[in-house]
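Report on one structure; see the data block that follows.
Yeah, one chain of the complex is gone here, protein chain that is, but the others are all in their spots.
Entry: chain A
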Amino acid sequence: MKKWYKRYITWFCMALCILALVGCSAKEEQVSALSKEENENTATLAFSWSPSGLDPHSADSWEIMRSGAAETLIKLSKELVPEPWLAKSWEQVDETTWLFELQENVKFHNGKAMDATAVKDSLQRAIDNHQGTKDLLKIKTIEAVSKTQLKIQTTEVNAALISNLADPGTIIMDVDSLDSEDSYPAFTGAFVVKQFNQDESLIVQRYEDYWGDKAKLDEVTIKYISDANTRLMALQSGDVDGATDISVEYIEVLGKNEQLEVLTAQSLRTHLVMYNMDSPLFKQLAVRKVVDSLIPRQEMMDSVLMGQGTVAVGPFSSILQFGQLDQMEENQSVDGLMEQDGWSKNRDGLWEKDGKVFEATFLTFPQRPELTVLAEVIQSKLLEQGMKVNIRQVENIDETLVNEEWDLAMYSMLTAHTGSPHFFLETFYKTDSASNMNHFASRTVDAMIDEMHGTTDPEKSTELAIEIQEEIAEEVPHSYIVHPNTVFAVNKDLQGFEALPIEYYYNHANIDKE
């Protein structure tokens, strides 16, 4: 009796297993058949950072811009020159007043027409909701003169207003669309948001009522993969058609794969070392000069970055006019500079002052792994010269820089993201700026930055920017190391996906798939 019972149970279980397996395979076939059909007009891209929401007037603006769903009044060209986008043309009425002529026939994704009032509301919301945008634009009043004309008045002369209006923080949206809870915010881009899952994916599809040339692809799925290795493997396995931010180490591996192509562009990013000007060790200019002179920039460029980038002379990439600085020569020797500051070498070959050995804390962070590698190189170079440095990796670098004690820190910054030097110089070097995290203070530099803001003549402004950088360089508050290249990789079937110096425009209407 018992055996009979057992046998039936076994058969039943086996039948269940077979059924389950058959069920799975059938479903997979269906899925692959479906995706094959869709594949013809869709593409999948892998980006590294996911927005936390779709409100563009927040810290998430960049990621929304990159999805191709949103637009700003001004667009920056490959050469970082401001070009018309939602604004057809513009003119400066007087020192602080600008008049914009808007594109006609622009419709938000919810079907509402974009007029000057809608743009005004959007800009006003951008300023009210985000301090960064407010500082960037310095707007006093916005006025809708007619349906297609917008007048903007700034609180002071803001020479960088036009290029700053390309900042993703100023994305134009239908403000009312935020009230509705069952639909996504309405932008004006060539793609409309279909589905958003935080930290996972953003699916956008072609917007049929787009005012310009319509998108070539029906649908683009953006997957957010924060780990660089996973992103790369997704590309290698064919899960995605293009991936951003590829480690330079993999360029060679990818080159061997015939189906894949590596895209690079000079970036506007700068990897730098910050000196804490309040720390007892780095208060003295001599010590900062010593560390600066010991950084093996070219060696790092050739090995760690594998030649993908340019050695930095100043904070801005030399592809920019205001980034073309002359290299400063330091003639004094390490020993000379250290001794000048009262340091002497002890028996172990380490520098010592008042009985205390030179020992500094060097902060780095894991989100950009190459920075830690660069820090380790600097650490070993300093140790060779008798300076002990302890590396500390912190999860949130910005918080640690403000709240804790440190001597040195690795940092990476898009120094000219709007194509103008104003933002970086103002936020990093003005005495009272919240982002002046290493406590650099110079009245001369403050005054020069103010003067630059008031200078509308581009040539004069560039000259001033260079002068400011030279003035700052005298004090060595930072050591600029390299401008790393932007590296993307794509499947060769994907066309139009480009690596650009500007990091705003990733997905766009002209991307197509063979």
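Keep in mind that, in the parts below, a contact is a pair of C-beta atoms (placed from the backbone, for glycine too) under 8 Å apart; a residue touches a chain by one contact, two chains touch by 3 or more; residues count from 1.
In this text, contacts and distances are computed from a predicted model.
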| item | value |
| --- | --- |
| Options "ATP synthase epsilon chain", "Formate dehydrogenase iron-sulfur subunit", "ABC transporter permease subunit" or "Rod shape-determining protein MreD": UniProt name of the undisplayed chain | "ABC transporter permease subunit" |
| Contact residue for the chain not shown (choose from A:Ser52, A:Ser77, A:Ser303 or A:Ser333) | A:Ser303 |
| Of A:Glu104, A:Glu252 or A:Asp457, the residue in touch with the unshown chain | A:Glu252 |
| Per the touch definition above, residue among A:Val311, A:Val377 or A:Leu414 touching the missing chain | A:Val377 |
| Sole residue of A:Gly53, A:Pro369 or A:Gly454 that reaches the chain not shown, by the stated touch rule | A:Pro369 |
| Residues belonging to chain A that touch the chain removed from view | 228-229, 232, 247, 249-250, 252-253, 296, 299-300, 302-304, 366, 369, 372-373, 375-377, 379-381, 383, 390-395 |
